[in-house]
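This is the structure I want to talk about, given as structure tokens.
The complex appears here without one of its protein chains, the remainder shown in place.
As written, the chain order gives the labels A, B and C, with residue 1 at the start of each chain.
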Amino acid sequence: MSQDDPHAHNDAVDLPTPTAWPIITAFGLTLVFFGLVTNLFVSLIGSLCALVGAIGWFTDVFPHPKHETVPYVPVDERVKEICREGREVTHLNPGEEGHREHVVFGAVHPYSAGVMGGLAGAVVMAIVACAWGLLAQGSIWLPINLLAAVGDPGLANASMEVMKQFSFVGLIVAVIVHLTTSVLVGLLYTVLLPMLPAKREWIWGGIVTPIIWSALIWSTIRFISPTLAEHVNWMAFVASQIVFGLVCGFIVYRSTNVATQQTWSVSRRLGVEAQRPNKKS
Amino acid sequence: MAHGPTTASEEYIEVAPSRPGQEKGSFTRIIQELVFTVDHKKLGLMYIGSGLFFFVIAGLMATLIRIQLAIPNNHFLEPDVFNRFFTMHGTAMVFIVGMPIIFGFANYLVPIMIGARDMAYPRMNAFGFWMFFFSGFLLYASYFAGPGLYNAGSAPDVGWFAYSPLTSRAFSRGHSSDYWTLALFSGGIGSIATAINLIVTTVSLRCKGMTLGRMPLFVWTFLVVAFLVIIAMPPLAACQIMLLLDRYLGAAFFDTQNGGSAILWQHFFWIFGHPEVYILILPGFAIMNEIVPVFSRKPIFGYPIMVAANLMIAFISLGVWAHHMFTVGMSSVGNAFFAITTMLVAVPTGIKIFNWLGTMHGGKIRMELPMLFCIMFLFQFLIAGLTGIMLAVAPFDWQLSDSYFVVAHFHYVLIGGLLFTIFAGIYYWYPKAFGRMLDNKLGHLHFWLFTIGFHVTFFPQHISGFLGMPRRYYTYDAGRGWDLWNMISTIGVIFQAAGIFFFVLNLIWSYWKGRKAGDDPWDAWTLEWATTSPPPDYNFEHLPVVHSRRPLWDLKHPDDPDWKYE
Amino acid sequence: MGTGKLRLSKTLAALALMAPLAAAQADEPLRPIANMFDPLSKPAEMIHDSAIITLIICTVIFLIVTGMLVYVCVKFRSRGAIDERKEPPQIYGSSQIELAWTIIPIIITVVLILITTRTIGEIQDHAVPANAVHIRVIGHQWWWEIHYQKPGAKPGEWITDFTTANEIHVPVNVHTEITLESADVLHSFWVAQLNGKTDLIPGLKNHTWIEPRTTGVFFGNCAEYCGTQHANMQLKVFVQTPGDFAAWKIAQATPAPAPAAAEAIAGKQVFFANSCVNCHKVDGTTAIGVFGPDLSRLATRMTIGAGVAANNQENLRAWMRDPSHLKPGVLMPNMQLTETEVDQVVAFLQTLK
Partner (left out) sequence: MEFINQPVPEGEEAPWRLPSTRKAGMICLILTESALFSIFVVAFVFYMGKSLNPPYPSQIMEPPWLASASLIGSSFTIMIAEWFLKRNRTFGFNIWWIITVLMGAYFLGFTAYEWHDLIY
């Protein structure tokens, strides 16, 4: 090791020499400040003190920082041998090899599938919702504006006539909210579906989740958006949610499984290689 | 790698300059060592020791505040005395208690954890400590200078965020605001020096094999904290310089009667102030990251995402400052923007909480004292985080801000979060620093009294906040629904004080009488446990070489090292 | 402490005096408990709605995570030394789970963000209706100056009809637009049952509004630390029926009749002989000071000293003897009046209704 560590000798090690210059400098500086609230004379003494400290400090590190050589402590005071027997490590579930794991639940769907599923679900869901708007309410813009009203104060207080008209802000807000949520839910499907009881993924993704989600919204809608609460048609709402769930779940379910990257190091996952060569086991 | 230091013990050359007349252990010798030292371990302990000293003083102030508020229309304290107390309590707790204690942990542990002999700039390290130390006394000198003890001196009475124009010459006569400014300014110099030192140490002095991806999360977190310090402290220094110019040289940056802006101070202060909150709470996370895995006997769950969450928290924290200013009349767009960024903080924070739960899940949790404090931290920090979300909802904040709800919220963050992990850290590393375990019985007394006292004190403050009680009131009328909650709150203080008493007793008692700890009492995995307790001046005879995140696991299980799997 | 007796008597006095006094002066019920979950005005109700959904979400998260914590602590606690001989399986993490508990908080956050931005816009960008009552509130170190706009003034221009202090009267079910300014340091206007707080900032004009649903006397406070007597900068909002409000306005806009009793006349002379008029204003007289509260209708107010004591003869006397006894640190100096002068001035002040 010694060649890597220029400060270590066979039986001693170089350490920086203890010095009082830092405390003198710090004390001087504090006196400078203390003088501002008492008497400028104190500041004067303080600045002299700080100057002396700074000069002394300078001589300490110039041209090379001062060191003193400290001997190692006696052998019996040194660190004890680390106990190597160690303790056994419990194995994973019977039948599984080893005792270490990065937990993976079933198949791993690629995240791209989640994004795609979310987007496809978003489109289908929008079609169902707009169809409801057009057929039942006579306006394709109503469902869009209703969604936007959750976040847009202008639409939240608008009358029914205004809600049925085209609104540029409403469209933008609705599209952003709709796409963000859909993609997030799509991603959630890729990670959560494999954790649920196998073979029934479509029930979970297509029916159960949308119904739970709808129930959550139904119970809190008065607070989330009074406007939406007033106008929403729950049949159409649940229908569009289920359509989303089915489409998104289907796309995720059909995707090819990929190897997980989770055993990779941070640097490798980020695509930058740090100092050590890759040693994937 | 042949080594023969074991046979050379009689050949030690006494090269260290001997200081005549001063045997090891004598009082003057100890003082001299403390004054002269540039050793990161001694400085770390001095940081923590002086931080705890100021903690007790500031805690006593809080006790007096609570006595005053126990009953309505109390005349225990004069309004001015009360205002000085809450200002000094807040200022001291943040700047000369919280910051030094976390810097103490960093100073002591970061070099050992990365397998270095000392900090990168040992003299600057000493300088940073002494700047902080003297700034603490400068702050408290305000009680004795000026009108003196008779009229409680000219201690700052402008609140810890010293909003202008209350600090301008017209409204703050005498030197009270100047003490606040100058003490924090000089302390800030020390903090910046220490932070730069920490960054350089972490970046440049890691032992062989300690890549960034293998650094203990403790070190990672403190690296982030140090970056936040050097980005956030200078703005404070800058606006303090402007305030001094206002007060001494007649400038008008923040003097509204001469065309200055009151809002600008708030922006500048919170550009510092909000990252400061994360400077204080991230070290709590750092300590959690070390203790939870060791006592659950498992590696940390999701190391990469924990690192990423740290970085995300630090990054977002730089863009949320104005959520302290929802009530100043910003435009609706401004309010919405800062509400959104603030809520985003919940995401990485949530990740951390879940990952700690994930670490505990499937482990064998040893319910030792450090772990008990960590479990309570999880519970309390959860509450603090959720009340934080409530405060981030800007309309809700219009009701909650500057009420006792906020007081409850940040005490859940800073006591329930930071202080509990500081306690956990002290119980965990005390054996390393002094070679003796802290007493278990006293420790349990401390834990239970303090936990109960903490919740009894601060939980009711959520409710008095809901009932419209503003903070910083020295008195209140009966009949407004606040009496009961304030009384409960004050009763809780008794338990907290008792807890702290047993804690201090434990620290002193165990120093002489505690059970011998040995090198590695907790069967832990990071490098500080690979040296003696207390470590020698040079930390390691030979610098370690690591191959994984848990170097001591590799040594304890030579057939089954971590690096085969990471 | 030694002040226990004083404290107790003051507490009792506060309790005993406030209720009958208010009953004598205002028909509206007192609402001293500023509970933000009992909103009685439009913006406060909107805030309440967003608060409730936030509380629901937070409570659910709290229950789930606490449940997980308790489960983990109980299920996976170590069972003694024998158990500890074996290390548990070493699990490093799971991208799937970590991603799941990243996405779910993001979705919750998106919902909260939508609600928040909508509520912010609804409250802040609310249009001012034509029939709105306009008032201006100016914060001073430790009292509130309140201006009412003259009827018929164009929106945007300001003509003061009359001023008052510390007690705002507004009509029920009508939008009241409040402009907030400060004369010295920061203050904050907060009547929790009517609206959240808005700061009063020197050099800036802030706006807030209320639309109360029911009559009553609402208690508010200064909520931004403003110096020594921050705690005694209280505010009361009297929400009245439109008829009562109109009557009150007319009464406030006309000067109080000149005092008739001899003592009060003498008091008026004392008032003008001392420097009271430098700071205080009394309509219909030459007193036009602006540094202290307008006293034109002092006797109609519920409290004195911005809520520090009930407005009665005894407290007025105490105040005249030494204001800083009732309100330590108050900026009004002790006028060093003799006992007779105190009685006379109090008699004069009590005619101002």
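As a convention for this text, a residue touches a chain if its C-beta (ideal position, glycine included) is under 8 Å from a C-beta of that chain, and two chains touch if they have at least 3 such contacts.
The structure displayed is predicted, hence computed values, not measured ones.
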Which displayed chains the unshown chain touches: A, B
Per the touch definition above, residue among B:69, B:97, B:120 or B:330 touching the missing chain: B:120
Residue among B:155, B:184, B:242 or B:478 touching the omitted chain: B:242
Given B:196, B:491 or B:504, the one touching the chain that is not displayed: B:196
Positions on chain A contacted by the hidden chain, ascending: 1, 4, 63, 81-82, 275-279
Touch residues of chain B, complete complex, unshown partner: 1, 3, 120-121, 192, 195-196, 199-200, 203-206, 208-209, 230-235, 237-239, 242, 249-250, 252-253, 258-259, 261, 264, 268, 271, 530, 541-542, 544-547, 551, 554-555, 558, 561, 563-564
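Please note the rule applied: only the chains that are shown with their structure count from here on.
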Longest centre-to-centre distance from chain B, chain (CA-based): C
Dominant chain pairing [most C-beta pairs in contact]: B-C
Mean-CA-position distance for chain B and chain A (Å): 23
Inter-centroid spacing, chain C versus chain B (mean Cα positions, whole Å): 35
Chain A: positions in contact with at least two other chains: 89, 100, 153, 263
Residue list for chain B, restricted to those that touch at least two other chains: 303-304, 332, 565-566
Complex contacts: residues of chain C adjacent to chain A: 49-50, 52-53, 56, 84-97, 99-100, 103-104, 106-107, 110-111, 113-115, 117-122, 125
Residues on chain C engaged by chain B in the complex (per definition of touch): 1, 3, 6-7, 10-11, 14-15, 18, 32-37, 44, 46-47, 50-51, 54-55, 57-58, 61-62, 65-66, 68-69, 72-73, 76-79, 83-84, 86-94, 97-98, 101-102, 105-106, 109, 112-113, 115-117, 119-121, 123-125, 141, 180, 184-186, 188, 190, 192, 195-199, 201-204, 206-207, 219, 221-232, 307, 328-329
Residues on chain A engaged by chain B in the complex (per definition of touch): 1-2, 4-5, 7-8, 10-13, 15-23, 25-27, 29-30, 33-34, 36-38, 57, 60-61, 68-75, 77-80, 82-84, 86, 89, 100, 153, 263, 265-267, 269, 274-276, 279, 281
